[in-house]
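All remarks here apply to the structure that follows.
With one protein chain held back, the other chains of the complex are shown just where they sit.
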Amino acid sequence: MVDVTTGGRPDQAASTAPAIELKGISKAFGPVQANKDIAIRVMPGTIHGIIGENGAGKSTLMSILYGFYKADAGEVFIHGRKTEIPDSQAAISAGIGMVFQHFKLVENFSVLENVILGAEDGPLLRPSLAKARGVLKQLAAEYELNVDPDALIQNLSVGHQQRVEILKSLYRQADILILDEPTGVLTPAEADHLFRILDNLRREGKTIILITHKLREIMEITDTVSVMRRGEMTATVKTAETDPAELAELMVGRKVLLRVDKTAATPGKNVLEVRDLRVKDDKGIVRLKGIDLDVHAGEIVGIAGVSGNGQSELLEVLGGYADGTGQITLNGQPLDLTGKHSDGQSRRARGIAHVPEDRQREGLIMNYFAWENAAFGYHRDPKYQSGLLMNHRAMIEDTERKIEKFDVRPPNAHLTAKNFSGGNQQKIVVAREIERDPDLLLVGQPTRGVDIGAIEFIHQQIVALRDQGKAVLLVSVELDEILSLSDRIVVMFDGEIMGYGPAETANQVGLGCLMAGLGGTDTEAMQGWTISDAASAEPVDPSKSLIEAVDEKLHEKEAREARKNG
Amino acid sequence: MDRMPGWADAILVPLISLLLAAFLSALVIIGIGESPVAAFKLMVEGALMRSAGWGYTLYYATNFIFTGLAVAVAFHARMFNIGGEGQAMIGGLGVALVCLYIPWPHWSLALLGSAVGASLFGAAWALIPAYLQAKRGSHIVITTIMFNFIAAALLNYVLVNVLRPVGAMDPATAKFPDATHLPTFQDMFSTAAAPMFRGAPANVTFFLAVIACVLVWLLIWRTRLGYEIRALGHSEPAARYAGISPVRTVVIAMLISGGLAGLMSVNTTQGEAERLILNSIEGAGFIGIAVALMGRNHPLGVFLAAILFGFLYQGGAELALWTTIPRELIVVIQALVILFTGALDNMVRMPLERIFLSLRRRKS
Partner (left out) sequence: MDLMTVLQVLDSTVRLATPLLLACLAGLFSERAGIFDIGLEGKMLAAAFFSAAVASLTGSVWLGLSAGIGASLVLSGIHGLASITFRGNQLISGVAINFLAAGMTVLIAEDWFSQGGRTPSLIAGGRFDGITLPFAEALRDLPVIGPIYYELISGHSILVYVGFLTVPLTWWILFRTRFGLRLRAVGENPAAVDTAGVSVVGLRFAAVAICGVLCGIAGAYLATGLQAGFVKDMTAGRGFIALAALIFAKWRPWYALYSCLLFGLLQAVALRYQSIEVGGLVIPVQFMDALPYILTVVILAGFVGKAIPPRAGGEPYVKER
């Protein structure tokens, strides 16, 4: 391992070789050119951001750096030395550590076992575990990376699981750390803590590459930033010398609207009324702890929250595929929460349409043709039947109409869903649900993995539905999407509603506190907002920092879940 | 992205797999000191060149069509029903009870009755594994294996202790009444001048199997239930989202599967032995797996693969009769077919995909 960087500061860095340098990296998957002639130089002791849309080729590039893929062409230099990275082992010994978007942890192993896995000191475990325990303690003190070494991963919150991933890399003495979309699963406060950790690491001379599609994060923490578009690196600039608008333009290749164009809402009668909704999952863990919620005709209500805090369960109950207790009425009539009339078919019959959070797992059958998918969920509709058999011709004609209206490309009803891009897949789902003219539209993560062009189109469709006087319930982990699309915002944490209020007066900091289950002054500053007792019962202790308070809150949640699992 | 055209996936891949299996089988025959060419000739001679040979081939094929369809229907719901053997055994019990205890006036009615009995009993035997899979997540492969053994023990008990006629030695039921005798191909197609299918066991049940193929095709690709079964097979979360009950759909698919497996006993029990014996299934339930894999879970493919296996079975019997090659050769061939068309599918598919990809790139 090369060790030229220790103590390297940004100001000294100019004189030393780059910690990592890529030259002419290209990679194709079949006909798709994922990376094309990529070049980057990252100086030791700096944080370099790579920003780009979904599918721009960021993850492919990082997979090449970590030895998952072999580049078709190009060279990698680590600390000025040409390095081949044929597999992950080579990447690790070159000092590269990777924190993947989806963690690579063994759920029923302890933190300690996960940390030593693959980096054991000998054929027996005991000495390795003892050594790791000591190193972890030291790292915790050095970088504020506290985790209980004996906790099982399945009992840790995502924020702490991410710390385990960072610890794994540091335990392997990585001095180049790559983080792929690290904040997607974190509350803003957890993200702040992560950034503080990254800052500490930078100060110790580590080099960090941060992959993200969030402009704000780039501006907040990076020293330099590269922009990727369609597999190519379009620009590399010093962060201090750019601004979000310029980066967005570089990312997309044209000027983009960062806000959705919409008029003020004119809410009508109450369409959806949820009272004291409670949900327990298969393991007996309570996922929803008494939710009260109203959605009126002609308004978009956005549910903000870090994923895994009950939003999915809320959509599942409303969409008819999870049981719950409590009262829900639609247009004044009660909905069944258990039993035969609580399934998706009954919900659709009552005028609830649903664009699910995960279109590839739920919303579409990837091996079905577009025309089969365009009826999915409504396939029992009499208009698709002829006698005992299904009326394929009616289904195909129906689909061709939707394809034209929603500009699905390629416009071919006889292609299977997997042959469409993410954006066009989502258009098929949105077309199917909106064209049923529902009273209530449930939308989960409408633009996840969707290119910007399709995002605009889908946002417009949702706003148009609202303007027709329909009720829309939006769930998204993208705070920006919630803020720009919603008329009213509800924040959820750990299965409870922390607060709600108008979108105009909401701000990132206040929402961030609520998303971690905290009340306090920042939330009180949001005018017209109601903060629930669950959040405001524990005001922030002035002697503690906000981050510490958030951490404490998450520890409580972990302990609760460990007890239930155990 | 589709890596290769549909026809290559449906025809080319299984064909190459089949050729590989055939090649290895030939090596095995050479290994035991026989000539594969002579063996193949003998098999064709014995199974296809005389009407009696066809009579046996189609008799075996009838069994394999039913068990192959059984596996295929379950596959569409992503259930691997390895319990066709047990379901067919219990189906045989249904046939025996219907034939022995109901006085049938005519064979056609008896056929109807025994078909209902066989499919109900077969379906019932699939019900518990299906329910446990759907409701409690017990792996259906393991439970259906267990149910095969339980079925064998149960049948053994019933034949030895309950249905065996007084004084009889072998564990079997009494002979069925004459009225339940199903017309064989010999009865149907022979004329005084030209005897056909002499002595061969193929019988009217074959046509029942053909009808079953058509019905299964309609079920899977033309009905709402088939749409739901396939949807569930592709993605359970999606099925739940769409309001398709996984429990109900899995149970229905497995009941149909078990019923189809049970139906094969009409052929062996009522059509051939005319009494229920201990070992009437002879592994046909497992051959259904090979047949479904080769036939790509499509009824037409299942039909063709079943004929092929019928030919192998009859040809194998001829080999055992005229050469020193034991019947177990067929088991080896069957193993190789399952291995290449099922487990080593990617070994054939990956190079083919690469070829098609480079062809496409050259074109563009």
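Annotations
Each chain gets a letter, A and B, in the order it is written, and its residues are counted from 1.
We adopt the following convention: a residue touches a chain if its C-beta (ideal position, glycine included) is under 8 Å from a C-beta of that chain, and two chains touch if they have at least 3 such contacts.
Everything quoted here is computed from the prediction, not taken from an experiment.
The chain not shown here makes contact, within the complete complex, with A, B.
Note on the undisplayed chain: of the listed residues B:K41, B:H106, B:H139 or B:R198, the one touching it is B:H139. Considering the full assembly, A:S59 is the residue among A:T46, A:S59, A:T83 or A:T222 that touches the omitted chain.
Per the touch definition above, the residue from B:Y60, B:F286 or B:F303 contacting the chain not shown is B:F286. Residue positions on chain A in contact with the hidden chain: 59-60, 63, 66, 68, 87-89, 91-93, 98, 100, 102, 104-109, 113-114, 116-120, 122-126, 128, 168, in rising order. Panel shows chain B; residues 28, 31-33, 80, 82, 128, 132, 136-139, 141-143, 145-147, 149-150, 153-154, 156-157, 160-161, 286, 289, 293, 324-326, 328-336, 338-339, 342-347, 350 of it touch the chain omitted from the view.
Methods note: only the chains that are shown with their structure count from here on.
Between chain A and chain B, the centres computed from C-alpha atoms are 47 Å apart. By the touch criterion stated above, chain B contacts chain A in their complex at residues 1-3, 218, 222-224, 227-228, 230-231, 234-235, 237-238, 240-245, 357, 360-361, 364.
Per the touch definition, chain A reaches chain B in the complex via residues 30-32, 319-321, 343-348, 354, 356, 358, 361-368, 372, 376-377, 379-380, 385, 388-390, 416, 418-419.
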